[in-house]
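All protein chains but one are shown in place.
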């Protein structure tokens, strides 16, 4: 399969469509990103990288980072985590408090904001220096030291993060947050502020393609079973209230962020990442979704 | 009508029933109040006071204070207030976030917690020293200097007030809170911490019996129209999700608090206050509700 | 008080405003009513009638009829009725299924559609000829034989009444409907189809002004207590999700219908009815609400 050609063709085809959709405006710092940024990268288990456009430029990975946080928390406390966070799709927009109240402070899954806040709470309870250790973990998965938090984005999110504060307070009321609210929010905004390139994202997600083993040094990070479960979670809950459409049209586990990134993985074959800042109505990258749909159609590589 | 005898009889009759229901436990400081406290006071427009039991002992008035806050805010900004708070019953338990989210941060009425938080926000925007001026306002209505905040109750509420913090954050996200969240919560917990006797409560609520005029010095505090509207709000929203039962069985506008107090007013005739700490399932004083029901039946003084 | 002049003035003042709002379109038969119909009638306990405009013309009373149904059902089975229907405001648009599902098939009050359907179910279980006996009951309250069901309206409602069918099926699933679904819906649509004039409506509601006694023959229909409770129910739940505004601005117990009628009663004084077909966003007569608000302001006769 000539992956480079397929990716180049898709980049060319969608280049002029980058103006569809809307940039996320609730984080002022993100509004500064040029709307025409557009990158695609595919990284195979055979260590080959295929890229097009701005695939080596840093983007704000935002919610994609929730997958790293979940992985690290599962490494730390294992299956116990699932007593405090569910694994069911939410069936509601990603910032809804309704379901959280109805379900007594147990978020439906680790990829809605409330779920990621509980995961952060777990990391704080179990790590000595949560921020440092989290960053080191992502650097290790990526095999790169050049990954940082963006403190401006952190500050910007804190200033307007009232909905997240509402969530975490509600869960504290239900006793599903153990640490100080400000500390939990601080870690949460830090993990979301990480900046990486499409290529780095692809490379770091290869452990989920490789049954939990880091391809570059063969180190097992998580068990086969945990790796499959994280993939299943991404498939069912990775794209907010558009997970069904993504399974339906793309057919791969994936995770999106409001910075316009989407990562999708094919177990056994590859990891592919797209970046285009403008989002569709469900909060996922407009072009990215289209590119991934067309990619799996061309390569016939949906897992279904 | 021999009010003193009626009240004495009711006190005697219900004295041994004070163990029904449950003391509110979510504010630890309130748990210290002896469960057998039981007071009744009726104050007429003719300046007569009839009391039984612990009616001259201080109780934590809690949500009853929301009526003072609303009155003061209406004095300050008038009808504009109703753009930021509704006047419809909530149809939901008093701490629910569901409706608030559905209605985009506009609380349904000024007596649910979210509504009182917006009222506090308005007071902060319009008063130089909100806490001092609020306290002075209540003292003026009561014609007594002996009314104070209880800082222990404030501290106790702040420590466990995560649901209120969730509400105020959510409304801030919808831009219906203008001031700093901590400042709003601080005022809110202060106004709820006020301690007054049954007799003081009755006396201070007489303005709503007297069309907005203070009986003791004939000063008009609010217009006839505003007075009637506050009465209507109490009738429809004053007893959380039991307002219907209260209208149905007692038939007077009233306001309850989780400290076990209930104030009810009869336009043109009297104001009556009961205090018994144990609450029914809806969060209203178990005995207080019964006493008021029986009182309006005996005196045939429901407004309906 | 010169009631005739006040009513004439209000009729004159609002005559040219009848085009505000929208006629209910979901019952095709109702769309045929000329939008400029406008009547006002006030009937006092002293048996005086004051009218203006089309107050002696028949209108489709629709939901106003739910008050008669409730009264008759309370006559039949008494307080037991409240085990199957609540007395709390709904806090939701009048056709919402959400709350009904949440509360396990017990409608919040007898004036939302679901509540009225349960009341019809009770009438069917307790009356030999429910339709005939219901009609006779209304005729007796009105002291007139000239009151009929409109079978065209019944047919029109049946044809499009899918939401009501959803409600009644859901309650049947929760075992709160005992009779056949079609029989319940048939009675419900019949009671809603009754046609009366403003004057007849005022006259028939005088029992609630008169503590349960028919003024024209002094017959007691319901006890004082039941009469007051029905008034309380109207105050809290009589105008769908606008009950708060109505209490606030009009200050009287009342009941509206989508045919554009509103009846309001002042305990001890009078009953007043308005009719204008165009409705505001909450489903209540646009002009009628305004007229009643101004009437109680002029006459200072709010119960609060």
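For this structure, a couple of remarks:
Letters A, B and C name the chains as they come in the text, with residue numbers starting at 1 for each one.
Heads up, the rule we're going with is that contacts are C-beta pairs under 8 Å (C-beta built on N, C-alpha and C of every residue); 3 or more make two chains touch, one makes a residue touch a chain.
Bear in mind the structure is a predicted one, so any value in this text is a computation, not a measurement.
Although it is not drawn, the missing chain touches A, C when the whole complex is taken into account. Among A:88, A:146 or A:219, the one in contact with the hidden chain is A:88. Within the set C:172, C:190, C:203 or C:278, the residue that contacts the chain not displayed is C:172.
Interface note for the absent chain: among A:108, A:172, A:190 or A:290, the touching residue is A:108. Listed by residue number, the positions of subunit C touching the unshown chain are 96-98, 101-102, 162-163, 165-167, 169-170, 172-173, 181. Subunit A residues in contact with the hidden partner, per the touch definition given at the top, are 86-92, 99, 108-109, 224-225, 228-229, 231-233, 235-237, 241-245, 247-249, 251, 253, 267, 297, 300, 302-304.
Everything below uses one rule, namely that only the chains that are shown with their structure count from here on.
Although subunit A and subunit B carry the same sequence, what matters here is overlap: shared residue numbers make up over half of all numbers found at their interface. To overlay subunit A on subunit C by their CA atoms, one rotates by 180 degrees, a value rounded to a multiple of 5. Taking the mean of each chain's C-alpha atoms, the chain closest to the overall C-alpha centroid is B.
Measuring from the averaged C-alpha position of subunit A to that of subunit C gives a distance of 55 Å. Centre-to-centre, using mean CA coordinates, subunit A is 47 Å away from subunit B. Residue positions of subunit B touching 2 or more other chains: there are none.
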